[in-house]
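A single protein chain has been removed from this complex, and every other one stays in its place.
Let's turn to chain A:
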Amino acid sequence: MKGNHLGELEELVLLTVGSLYNEAYGVAVMDEIRENAGRDMNISAIHAVLRRLEEKGLLKSHMGGSTNERGGRRKRLFTLTKAGKLALDQSISLRQSLYERIPNITYSFSI
(Lines give C-alpha, C1' and ligand atoms only; values in the text may rest on other atoms or scores of the structure.)
Protein backbone atom coordinates (compact mmCIF):
# COMPACT_ATOMS: atom_id res chain seq x y z
CA MET A 1 0.00 0.00 0.00
CA LYS A 2 1.19 3.37 -0.91
CA GLY A 3 -0.33 5.02 2.15
CA ASN A 4 -2.15 8.29 1.96
CA HIS A 5 0.57 10.09 0.19
CA LEU A 6 -0.72 12.35 -2.59
CA GLY A 7 1.02 12.18 -5.96
CA GLU A 8 1.64 15.30 -8.01
CA LEU A 9 -0.92 14.36 -10.65
CA GLU A 10 -3.38 13.31 -7.97
CA GLU A 11 -3.02 16.67 -6.30
CA LEU A 12 -3.57 18.46 -9.57
CA VAL A 13 -6.71 16.46 -10.33
CA LEU A 14 -7.98 16.95 -6.79
CA LEU A 15 -7.53 20.73 -7.10
CA THR A 16 -9.27 20.77 -10.46
CA VAL A 17 -12.23 18.76 -9.15
CA GLY A 18 -12.48 21.23 -6.30
CA SER A 19 -12.43 24.22 -8.61
CA LEU A 20 -15.00 22.74 -11.00
CA TYR A 21 -17.44 22.31 -8.15
CA ASN A 22 -20.35 20.06 -9.14
CA GLU A 23 -19.36 20.04 -12.81
CA ALA A 24 -16.35 17.73 -12.44
CA TYR A 25 -16.48 14.70 -14.69
CA GLY A 26 -13.80 13.04 -16.87
CA VAL A 27 -13.77 15.27 -19.95
CA ALA A 28 -14.27 18.49 -17.99
CA VAL A 29 -11.34 17.67 -15.69
CA MET A 30 -9.20 16.86 -18.72
CA ASP A 31 -10.07 20.14 -20.44
CA GLU A 32 -9.48 22.15 -17.30
CA ILE A 33 -6.05 20.65 -16.78
CA ARG A 34 -5.12 21.32 -20.37
CA GLU A 35 -6.17 24.95 -20.13
CA ASN A 36 -4.65 25.76 -16.75
CA ALA A 37 -1.64 23.52 -16.54
CA GLY A 38 -0.97 23.05 -20.25
CA ARG A 39 -0.79 19.29 -19.86
CA ASP A 40 -2.32 17.17 -22.58
CA MET A 41 -3.57 13.97 -21.03
CA ASN A 42 -5.48 10.99 -22.27
CA ILE A 43 -8.98 10.61 -20.91
CA SER A 44 -8.21 7.09 -19.64
CA ALA A 45 -5.46 8.47 -17.39
CA ILE A 46 -7.90 10.98 -15.89
CA HIS A 47 -10.38 8.20 -15.19
CA ALA A 48 -7.73 6.13 -13.50
CA VAL A 49 -6.68 8.98 -11.21
CA LEU A 50 -10.26 9.88 -10.37
CA ARG A 51 -11.04 6.29 -9.42
CA ARG A 52 -7.90 6.00 -7.32
CA LEU A 53 -8.76 9.20 -5.43
CA GLU A 54 -12.23 7.86 -4.81
CA GLU A 55 -10.80 4.62 -3.42
CA LYS A 56 -8.62 6.67 -1.09
CA GLY A 57 -11.74 8.42 0.08
CA LEU A 58 -10.68 11.91 -1.09
CA LEU A 59 -13.46 12.15 -3.67
CA LYS A 60 -16.99 10.94 -3.82
CA SER A 61 -19.10 10.56 -6.92
CA HIS A 62 -22.65 10.23 -8.15
CA MET A 63 -24.24 9.81 -11.54
CA GLY A 64 -25.62 13.04 -13.05
CA GLY A 65 -28.88 13.38 -14.97
CA SER A 66 -29.03 12.28 -18.59
CA THR A 67 -28.85 14.89 -21.33
CA ASN A 68 -29.05 14.82 -25.08
CA GLU A 69 -25.34 14.97 -25.64
CA ARG A 70 -23.24 11.81 -25.25
CA GLY A 71 -26.09 9.77 -26.69
CA GLY A 72 -28.05 10.16 -23.48
CA ARG A 73 -25.31 8.67 -21.33
CA ARG A 74 -25.00 10.01 -17.83
CA LYS A 75 -21.87 11.63 -16.41
CA ARG A 76 -20.20 10.52 -13.22
CA LEU A 77 -19.77 13.73 -11.25
CA PHE A 78 -17.05 13.99 -8.62
CA THR A 79 -16.99 16.21 -5.54
CA LEU A 80 -14.42 16.72 -2.82
CA THR A 81 -14.96 14.91 0.47
CA LYS A 82 -14.00 16.34 3.80
CA ALA A 83 -10.90 14.22 3.76
CA GLY A 84 -10.10 15.50 0.27
CA LYS A 85 -10.38 19.07 1.36
CA LEU A 86 -8.21 18.29 4.39
CA ALA A 87 -5.58 16.62 2.25
CA LEU A 88 -5.45 19.68 -0.02
CA ASP A 89 -5.17 22.01 2.96
CA GLN A 90 -2.37 19.95 4.45
CA SER A 91 -0.46 19.75 1.23
CA ILE A 92 -0.76 23.46 0.54
CA SER A 93 0.18 24.48 4.06
CA LEU A 94 3.14 22.11 3.93
CA ARG A 95 4.31 23.77 0.75
CA GLN A 96 3.68 27.20 2.17
CA SER A 97 5.61 26.52 5.36
CA LEU A 98 8.49 25.00 3.47
CA TYR A 99 8.50 27.88 1.01
CA GLU A 100 8.66 30.43 3.78
CA ARG A 101 11.61 28.75 5.34
CA ILE A 102 13.75 29.35 2.27
CA PRO A 103 16.27 31.97 3.52
CA ASN A 104 16.99 35.01 1.39
CA ILE A 105 20.61 34.02 1.20
CA THR A 106 19.62 31.23 -1.16
CA TYR A 107 18.98 33.74 -3.93
CA SER A 108 22.48 35.22 -3.70
CA PHE A 109 23.93 32.02 -5.06
CA SER A 110 22.49 32.65 -8.40
CA ILE A 111 25.02 34.55 -10.41
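A few remarks follow.
Throughout what follows, a contact is a pair of C-beta atoms (placed from the backbone, for glycine too) under 8 Å apart; a residue touches a chain by one contact, two chains touch by 3 or more; residues count from 1.
The working rule: contacts and distances are computed from a predicted model.
Missing chain, UniProt protein name, picked from "ABC transporter ATP-binding protein", "Integral membrane protein", "Tryptophan synthase alpha chain" or "ABC-type antimicrobial peptide transport system, permease component": "ABC-type antimicrobial peptide transport system, permease component".
Taking the complete complex into account, A:44 is the one of A:22, A:44 or A:97 that touches the chain left out. Where chain A meets the omitted chain, the residues involved are 25-27, 42-45, 47-48, 51, 55, 63, 69-71, 73-76.
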